[in-house]
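Taking it in order: structure first as C-alpha cells, then the write-up.
Right after this comes chain A.
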Amino acid sequence: MTPAQEIGAAPVRLEAVSKTFSGDVVAVDALDLTIEPGSLVTLLGPSGCGKTTTLRMIAGLERATGGRILIDDQDVTRLPANLRDVTMVFQSYALFPHMNVFDNVAYGLRVARVSGADLTRQVAEALEMVGMEGLEKRSSAALSGGQQQRVALARALVMQPRALLFDEPLSNLDAKLRRRVRQDIRDLQQRLGITSVYVTHDQEEALAISDLIVVMQNGRVQQTGSPFELYTRPANRFVADFIGSASFLPGNSDGEYVDVGGYRFGHRQKIEPGEVTVMVRPEAVLLAAEMDTADGLAETGLAATGLAATVKSVSYLGLATDVVFDTPAGELGATVTGEGRSELRKGDNVSLAFRTAGIYLLPNEDQGGAAAPSQGRAPAR
Partner candidate 1 sequence: MKRIALVLTLFMLLGSAAFAQSLNVLCSPDLAWCEALGPAYEEATGNELDFVRLSSSEALARLRAEAANPVFDVWFGGTGDPHLVAFHEGLTEFYMPSVWDELIPSLTNAVGETYIPLYTGAIGFVVNEGILAEEGIEVPRCWEDLTDPAFKNLIAMPDPNSSGTAYTIIATLVQIMGEEAAFEYLADLHQNIQQYTRSGSAPGQLAGRGDVAMAIQFLHDGVKFAQQGFPLTNIAPCEGTGFEIGGLSMIANSPNRDAAIEFIEWSLTPEAQSLAAEQGESYQVQSNQNTPVHPASPDLDSLNLIEYDFETFGDPDVRDRIVGRWTNEIFPVPR
Partner candidate 2 sequence: MVLENMVLENLVPEHLFRSTPLAVRTISQSRSPAVRSSAWIFAAFSFVVFLALPFGRPGRPFLTIDEAYRPWNLDSPWLWLVPAMAIMAAIAALLPLEPIRRGNILTAAGATGFLIGVGWLMATSIPFGMGALLSLTSLLIVTGYGLSLSGRIQGDPFIACSILFVGLLIVLLIIYPLLTVLQTAIFIDGRFTFDKIIATVNSPRFLFIENPYTTRDEVALIRNVTIAGAALSLAWLLLRRAAISRVVTGTLVGAILGLALGLALFARGAIVTSLTLAVIVATVATVLGLAFALLGQRTRIPVVRHSMGAISLLPIITPPFILAFAMIFLLGRRGLLTHDILGMSSSWIFGMPGVALAQILAYTPIAYLVIQGSVAGLNAALEEASVTLGASRWHTFRTITWPLVRPGLANAFLLSVIESFADFGNPLILGGDRNYLATEVFAAFAARFDPSEAAVYGVFLLIIVLLVFYAQARWLGQSSFVTVTGKPSRGGFSPLPRALEGILLVGFFLWAIAVVGLYGSIVYGSFVQLWGIDSTLTLQHWRDLANAGIPVFLYTARIAAISAVPAALLGFLIAYLVVRQNFWGRRFLEFGSMLSFATPGTVMGVAYILAFNTGPWLLTATATIIVLAFIFRNMPVAIRGGVAGFAQIDISLEEAATTLGASSSRTLRTILVPLLIIPLIAGLIFAFVRAMTAISQVIFVVSPGNMLTTVLLLGWVEQGQTGRAAAMGTLLIVSMLTVILLLMLLTRRRGLASGEVVP
C-alpha cells in the first residue's frame, strides 16, 4: 500500500452541477469547481446562496438535478450518500444522543464491519487526534458544545473518508471557542491531508482556514481564489463587500491614472479606460498629514492633492479609530491608526490619500453588467 492509499485524499470535481427545488427555485446554477486532493476549500456566502446545498450534493444528501459530481474521478452523481465514502461534520453536531462517545465514533466503523481490537484501536486513535481520549464512556449528551463537535469530528475522521465535509461546524460555539476549534480543525486537516469542503457564512473563519475560497451568491460562484486573492483582487463589488469591508467610490480611469472626486492617483491594473468603481479598504485610507511618513502610498498624478473630505462620524476603538468621511465622490469608511486620529472631530475638513495595497478598481457595474449587483447590502463585518 502506498501512502496515498492510506491517506485517501481524493480530488472532488463538480461539473456544471445544478439544483432546482420544486420546479423553478434554482438553488445552485451550473456550478463548476475542482477541489485538489488534500486541500481545504471553503464555500462562502450569505444564507441562501446555495453553499450548503452544494455541500449536501457532494455528500449525496441532495440529488443534483443537473451536471456531474466526481469524487476520485468516479461519477457519484447518482450514488446514494451511504456509498460515497464522504463524511460530514454538522452544525448541530448530530451526535447520536442514545449512544456514548465510543459508540458514536464507532458507528461508521461498525457499519463497515470493523470489529474487535481494530475497532477499539481506531476509535481510540480518532479520539486522541481530537484530544478527547479517556472520555469514551461519557454520554454524548453530557458533553459541552466544543467537546461534542470534537467527537463529531472524530466520528467523521475515523472513517478516513475520501472527502470530509463541514457544514458550518462552529456556528453554535461561542466566539473564543470558535477560534480554537477552527485552528484545531485546520491543523488536523493539514496533518492528515484530507480533502475537505467547508461551508460557512463567516468570512473571517473562511480567510483563516482555507486553501481556497469559493464565494457564492444566488447559486452562482462569484469568485474562486486564495484568501489573499479574494481580499486584494475581488472579482466584483459583491465579493469585495463580503470579504472584509470596503467603500466603493465612482472614479474615472484613463488606463494609467484614476480620478476619484478630484483625487488623482496612478494604478497598474489593466482596466478599460472610462468609468470605474474604486474599492477602498478602510485601512488604505490615510490622513494627508501622515503622507510624508507613510509607506506604499498610491503614486499621485501631476497635481499631488489629496481627496478633500469632511469627518462625518468618529468611533474610537482603542487600537484604531473608525472614521466615516464625506467626500465629493461619496461616503468613505476608514480605519485610522496614525497619530493624527486623536484630533479628528466631527465636521473637520481633511485631505485624504490611499495606500495602493488596499485599492482595487472594478469595472463599473452599471455598464459592465456584472453578474451580481450588490446594492443595498450592509457592509460585511
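As a convention for this text, a contact is a pair of C-beta atoms (placed from the backbone, for glycine too) under 8 Å apart; a residue touches a chain by one contact, two chains touch by 3 or more; residues count from 1.
As a selection rule, all candidates are chains of the complex that A comes from, given by their letters.
Because the structure is predicted, anything quoted here is derived from the model rather than measured.
Evaluated over the candidates 1 or 2, chain A touches in this complex the candidate numbered 2.
In the complex of the two chains, the chain A residues touching candidate 2 come out as 1-11, 36-38, 59-61, 63, 72-74, 78-88, 90-98, 107-109, 111-114, 118, 122, 125-126, 128-129, 139, 141, 152, 155-156, 158-160, 162, 165, 191-193.
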